[in-house]
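Here the complex is missing one protein chain, while the rest keep their positions.
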Amino acid sequence: MIQVQVQEQLFDPGALLHGVHGANPAIGATVCFTGYMRDFNQDQQVQGLFLEHFPGMTEKSLRAIAEQACQRWPLQAVHILHRVGQLTPSEPIVFVGTASAHRGDAFAACEFIMDYLKTRAPFWKKEFTATGSYWVDGRSSDQQAAERWNTDKERP
Amino acid sequence: MIQVQVQEQLFDPGALLHGVHGANPAIGATVCFTGYMRDFNQDQQVQGLFLEHFPGMTEKSLRAIAEQACQRWPLQAVHILHRVGQLTPSEPIVFVGTASAHRGDAFAACEFIMDYLKTRAPFWKKEFTATGSYWVDGRSSDQQAAERWNTDKERP
Amino acid sequence: MITVLFFARYKEELQTDRLQLPWQDGWQTVGDIRTHLTQRGEAWTVLEDSTLMCALNEEMCSLDSPVQSGDEVVFFPLVTGG
Partner (left out) sequence: MITVLFFARYKEELQTDRLQLPWQDGWQTVGDIRTHLTQRGEAWTVLEDSTLMCALNEEMCSLDSPVQSGDEVVFFPLVTGG
């Protein structure tokens, strides 16, 4: 029910969406987040992106996040795919799909997984621009987004 | 940028997801909700679903909801597709896709559109079961979900 | 003249999806049209539904919305799309 993939190859978010539903007639709602590489960040044109990760921990940490989501909400499917290595603008970077009987659970779980992934999974981005390459700084807004879920409430 | 469709024919949620991104390198995030027909509701096996609508108002009301979302959040694309007529279990009923530079806006806008669609767009479901056909009652939980957005806050 | 449309459960229970009502002096709001209809007899009390929704000329409205001759008024149960 939980599927986690870490890969260098390009992937097809539309095909993954179909897999999240998987023709299971108990599923009433799927929510699919796809993160894409932008060609612009912090006032600079970005030509490429390198995604470093910590192979020993990456899949383990994504699976742990998916399991936490399954404990919080009744889910029929969770699929997380994250790319690593070299990317070019407009390519998809990450996909998170959740399926549930009801839409509120699928929405909350999908957003929770993204917020946790952004702050707890060992990935680092390096952007390549005309003036050089730069490690992307972690953002305090991402930390705050993850902290919203630290209460007992199901919704932030 | 806003696309609204109301149709009887089956549709492909994966193909729509691709359209929401549309290879626009300014888009950092897409969130796609797909609602599917379940084969079970209120303790009864459901064999078919008929979706009635008010043709004069349907597209207009969906477009108005999409426009409200665009006023609240900076969005690059909104796509709403809703089916009408006769459906069978596991078929997709509705698709809402949003695209933005940042994930928080795409998530909030997609959930907002679904909450408003559930309470403000003229669709009615009739379920066909072994014991007869029944109009689905509107749910107070849907009304409450929509009311969450009545504040000035961007997030409920 | 007022055109009145019904959808879903109301349409089935009333066994009609459309009426034409000659305009009556004294009608001011969508609620007045509803009151006129519920006085038609038993079946029409379906329109006293506390969750009734209404539209005026293809826009959602409230029972307080003002009507005038030529308007199209629509009554329907809580919507259940999505």
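Per-chain residue numbering starts at 1, and chain names A, B and C are given in the order in which the chains are listed.
By our rule, a contact is a pair of C-beta atoms (placed from the backbone, for glycine too) under 8 Å apart; a residue touches a chain by one contact, two chains touch by 3 or more.
Because the structure is predicted, anything quoted here is derived from the model rather than measured.
Novice: Quick one: jot down which shown chains the absent chain touches.
Specialist: A
Novice: For a quick check of understanding: of A:16, A:77 or A:117, which residue touches the chain that isn't displayed?
Specialist: Of the listed residues, the one touching the omitted chain is A:117.
Novice: Considering the whole complex rather than only what is displayed, give the residues of chain A touching the chain that is not shown.
Specialist: Touching the missing chain: residues 35, 51-54, 56-57, 60-61, 82, 93-94, 114, 117-126, 135-139, 143.
Following the convention adopted for this analysis, only the chains that are shown with their structure count from here on.
Novice: Return the chains shared as contacts by chain B and chain C, ordered by label.
Specialist: Shared contacts of chain B and chain C: no chain.
Novice: When the centre of a chain is set as the mean of its C-alpha atoms, what distance in Å lies between chain B and chain C?
Specialist: Once rounded, the distance between the two centres reads 26 Å.
Novice: Considering chain B alone, which of its residues make contact with at least two other chains?
Specialist: 35, 114
Novice: Mark out which residues of chain C touch at least two other chains, giving numbers and ranges.
Specialist: 82
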